[in-house]
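A single structure is presented below for examination.
A single protein chain has been omitted; all remaining protein chains appear in their positions.
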Amino acid sequence: MLSFENDYSEGAHPRILQALMDTNLVQQVGYGEDEYSQRAKEKIRAACQCPDADIFFIVGGTQTNQVVLDALLSGTEGVVSAVTGHVNCHEAGAIEYTGHKVLTVPGYEGKMHADDLKALLETFYADPSHAHMVYPGAVYVSHPTEYGTLYTQAELTALKNVCREYEIPLFLDGARLGYGLMSPGADVTLPFLAEICDAFYIGGTKVGALCGEAVVFPRHGAPKRFITHIKQHGAMVAKGRLLGVQFDTLFTDDLYCAISRHAIEMAEKLKAGFAQRGVRFFLNSPTNQQFVILPNDVLKRLEPQVRFSFWEKYDDAHSVVRFATSWATPPENIDKLMKLMDET
Amino acid sequence: MLSFENDYSEGAHPRILQALMDTNLVQQVGYGEDEYSQRAKEKIRAACQCPDADIFFIVGGTQTNQVVLDALLSGTEGVVSAVTGHVNCHEAGAIEYTGHKVLTVPGYEGKMHADDLKALLETFYADPSHAHMVYPGAVYVSHPTEYGTLYTQAELTALKNVCREYEIPLFLDGARLGYGLMSPGADVTLPFLAEICDAFYIGGTKVGALCGEAVVFPRHGAPKRFITHIKQHGAMVAKGRLLGVQFDTLFTDDLYCAISRHAIEMAEKLKAGFAQRGVRFFLNSPTNQQFVILPNDVLKRLEPQVRFSFWEKYDDAHSVVRFATSWATPPENIDKLMKLMDET
Amino acid sequence: MLSFENDYSEGAHPRILQALMDTNLVQQVGYGEDEYSQRAKEKIRAACQCPDADIFFIVGGTQTNQVVLDALLSGTEGVVSAVTGHVNCHEAGAIEYTGHKVLTVPGYEGKMHADDLKALLETFYADPSHAHMVYPGAVYVSHPTEYGTLYTQAELTALKNVCREYEIPLFLDGARLGYGLMSPGADVTLPFLAEICDAFYIGGTKVGALCGEAVVFPRHGAPKRFITHIKQHGAMVAKGRLLGVQFDTLFTDDLYCAISRHAIEMAEKLKAGFAQRGVRFFLNSPTNQQFVILPNDVLKRLEPQVRFSFWEKYDDAHSVVRFATSWATPPENIDKLMKLMDET
Partner (left out) sequence: MLSFENDYSEGAHPRILQALMDTNLVQQVGYGEDEYSQRAKEKIRAACQCPDADIFFIVGGTQTNQVVLDALLSGTEGVVSAVTGHVNCHEAGAIEYTGHKVLTVPGYEGKMHADDLKALLETFYADPSHAHMVYPGAVYVSHPTEYGTLYTQAELTALKNVCREYEIPLFLDGARLGYGLMSPGADVTLPFLAEICDAFYIGGTKVGALCGEAVVFPRHGAPKRFITHIKQHGAMVAKGRLLGVQFDTLFTDDLYCAISRHAIEMAEKLKAGFAQRGVRFFLNSPTNQQFVILPNDVLKRLEPQVRFSFWEKYDDAHSVVRFATSWATPPENIDKLMKLMDET
C-alpha cells in the first residue's frame, strides 16, 4: 500500500533514531532540563538569530496550540483565527476546552487578511457594549496554512502591524514550518519569524521527528510560569531528552532544512505528474500538501492501492483530495502513483 | 555523576529502540490506528486475561490521569484520592484545571484505607445539604504509591467493594506498575487489576519506554468518545506508532516483567547496602523507590557525586531522601554509591 | 430623559412588588424550596399543559444559557447556534468558559433554518475525521430572536425533526418569550414549546420581573443533579422566594400575557408612528424590538432627549438603531418620541 495520506506516515529521520541510540544510557535530569534539550535550544536560537528566545519542547501540535494560547490569553480573551484555522476546526474544541473562544475572520485559501483582522478589532472596540463580549486577545495564523499556502513577509508584517496597534500577540503555528521555509520563492525565514511573532513553533512531528514541536518566544517573551502551564495541561514529558535529542539532531548540519527541501522537491514532482495528466488543482499550493480535483470513480479505483485524504466534495462526480509528500517520500513512490493514475 | 534521582534518567530499553528502527519506514496510518498499536493492545489484553478491554496509549502520566478522570467524572463530580496522591500534589492542579475537585482522605504510607473511603461517602450522603457539595465520582489510587508501597489484593478488594456499593469507578494509576507486579510477595497481578478496576494504566515512561502509558478499560468500559477526549486535551499523538511499537516490545517475551524484576533486584541490593551501613529507612518500601533518613552533612558530601531526590525535612539535622532504581540501573552503580557512602 | 433603550429600564410590575411586600416576613426555607416557588412551578406547569415538567428559577439570561447548556452538553460536545445567537455574541464567552464550543450556522434575521442545521450535522458525521472535531450536542434558538423575529410552529417543528434524527436536545432561549407569545399572528404557544423543546426558559427579567428566568424541562427532563450544576455555577440564590414570588405573580390571572400584550401594542403604535414619518425599517419585527434606519444627524439630535440602542452602521450617513417597548411603556412616551422626531 502506497501512502500520500499525510506527512506523518513514517517514523523519524534515521539520524534522529541514531542519536537516540547514541545517547540512550547517559543519565540525564528530567522535564527538559537535560543537556540535549539545552543544546537544541542553543541551536534553534542560532537558527533564529535570536539569542534571547525562550524555547520549550512540547509533544504535539494541538497540545502546543492549547498550552501556548491558554498561557497568552487572559480569562476574558479569545483568539482570532481564520475560519479554516486548525484551532477552529480540527482540535476537538481544545481551545474552548480551556475557556477561550475562537473568534473567526474569513480565510482565503487558509490565510488571514490584515484588513479583516483590523475590521474585527475596530468593530469590537467601536461597539459600546464590547465589555459584554469576548476580547480579541491573540492572533493565530498557521504557516504553511491548512491548505498548504504561505504568507509573504509583507502579509505577516501587515498582520503584525494590526497586532501592534491593538497590543495583542501574534502566534504562528508552524506544524509544517520546514516545508514553508524551503518552498521556492518563500521569503519568510526563521529570523523573520523571531522578529515578527510573539510566539511561534517549529514543527517536528510532521518534519521528520517521532514527535515534538519547538515553541519559540522571542525576546524572553515566555508567559510567566510557562513550565507550570505545561505541567497543568498534562503536557510535560518526564524524559524531556526524547524531544531534546530530536531537535538537537534536526538543527545539526541543517538537517531540518535539508529534509524539508526534499519534501518540496517531491511535491514539485507530484505536481508535475498531475499536471501532465491534466489533473485540475483545487488551489495552487507551494508546499508539501497538494489538493487536486479528481473524479470519484478514479478515486474509487485508486483507493485499494494508495492512501490519500478526502478533503471535501467538489461536485456530484468529483472530490477534492489531498496528497502529501514528506521528508520520507522516495521519488519512486511518485512514479508508482503516476503509473497507477495511468492505469486507472 | 551517578544518578538515583528517579526512574526516568535514561532513555529506553535497547530492544525498544531497535524496534523503532526496524519499523521506521513502514508507512502507517496515524492517531493510534497503526498495526503496532493494534498488536500491542492484543498483547496487553492477553497479559491481563481480558479480551474485552478497551486500550489506549497516552504519552505521560499526569496527562493520563487528567484525561481519564475528566472522562470518567461528570460535571458535578470530584475524585477521591489519598492526600498524598499524585493527582492531589504534583500535577500542578491538572485535575482542578478540568473543573473537578480532588476530595481527600488520609494516606497511610501513600495508601488509602477502605474505611476512610466509606466514611467519606457515608458522611457525604448523610449530609442533608450534599447537593451543594462536590459528589464523589471516582476513586484514585496509585500502585505502587508515591511512597513505593503496595496494596494487597485484599486491600484493593475492600476499596472496590465500597466503590461498588456507591457505584463509582475505581481508577488505578500504575505509572510504576511493573515494579509493583514484580515485587517479591506482591499478590496483585494484571488479571486481578483487570477484574477489579474500572480503569487503570500500565506505566511505560518509568518502566523502560521513552514515553507512554497504556490505559486499560476492562469490559469495553471506555468512556464514550474517549478518542475525542484525548484529542480535546491535546493528548493525541499523530504518530501513534511511537507508543504502539514501544508497548508491543514491552509486552513481547515478557520484557516488561523482566526489566521490572531487575529494578527490584537492584532495589534489594540498595536496601541491603544501606542496612549494612546502619542507615535508617523512612518506611519499608518493597519496590524501586527507597526512602532513607540521612544526616544533612552526609547528603552535602554526596551531592557533588550522586543525584537523589530530597523528599522532606526529617529534623534539623536529617532529611528524608529518595533513591530510585530502574530497569537501567547497573549493579556497579550501587557498589559505587556504597563506596561513596563509606568514604563520606 | 425618555428611554427606548431596552425592555429592562424600569423595575418590576407593581403587582410583583406588592406580592413581595405581602409575603415578606413569612419564614421560608431557602434555595427554591419555598412555597411560593412551588406554587409558581405548578402554575407554569398548568400554563404549559405539562404536568411532568421539571422547573427551576435562575436569576438572569446569560446565566441560564450557561447553566442549562453546560448541563445538557457532555464534555466532547458544543452547541449549534445561529451566528447571531446571543450565546455566540453577547455573553462574553460564557459558553466557551464552560469548555463548550459554539458551532455556528447562518442566521436569517436571527433565525436558524432547519436545512442549515441538517447540513451541519450531515457534514459533521460524513467527515471521516469527525472524532477529532467538536460534536454537535444541542441546538440553541432564541424566540423572539435577537432581531425581534419569531419562529412559526412549522419552522420549530422542522428544527426539532432534525434534532430528533440526530438525538440532540433542542433548547429555546425565551428571554423575551412573552412578547413572542402575544405577537399577533404568532402560532407558538407554551404548550407547543413544552411539546417540542427539551428545555426552554420563560423570561422574567425583560417581561416585568426584577430578575428571574423560569427554566422548563418537559417530561421530567432535567439533567441529573441540576441543583448541583446551578450551585457550582454560582447561580443558586439563597432566598429562592425572590424568584418564586415573582413568577407566582406573573402566572396569576394571566399577568404575564397581559403585560406582554401591552408591550406589543406599544410596539405597533411605535411602528405606525415611524411608518407615517417615512422611516425605513431594517427588518419587519412583529415583537417589541423595532429596528429602524435613521440618518446619523437625526440620531445626533435625538440623543440628548431619548435613549435607544445603536445596532450597526448602515452606510456612511445612516445607522441601524433599536427602539424597544416593554410592559412598562406608557403610550405617552411614544407620542413624545414622535413629537421629538417631528422637531428634529
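Some points to look at:
So that you can tell them apart, the chains are marked A, B and C in the order they are listed, and the count of residues begins at 1 in each.
In this section, a contact is a pair of C-beta atoms (placed from the backbone, for glycine too) under 8 Å apart; a residue touches a chain by one contact, two chains touch by 3 or more.
Please read all numbers here as calculations on a predicted model, not as lab measurements.
Per the touch definition above, the residue from C:Leu20, C:Cys257, C:Val279 or C:Ile293 contacting the chain not shown is C:Leu20. When the omitted chain is restored, the residue from C:Lys118, C:Lys206, C:His262 or C:Arg322 that touches it is C:Lys206. Contact with the chain that does not appear here is found for just one residue of A:Ile227, A:Cys257, A:Val279 or A:Ile293, A:Ile227. Although one chain is not drawn, its touching partners on chain C can still be listed: residues 1-3, 5-6, 8-12, 14, 17, 20-21, 23-30, 59-67, 91-94, 97, 205-206, 210-211, 228, 231-239, 241-242, 307, 328.
As for the chain not pictured, it touches chain A at residues 31, 70-71, 74-76, 99, 131-132, 135, 224-225, 227-229, 231-232, 236.
Not every partner is drawn; the one left out touches chain B at residues 76, 78, 89-93, 96-102, 128-129, 131-134, 310.
Note that in this section only the chains that are shown with their structure count from here on.
Separating the CA-averaged centres of chain B and chain C is a span of 50 Å. In chain B, the residues that reach two or more other chains under the touch definition are 228, 231-232, 236.
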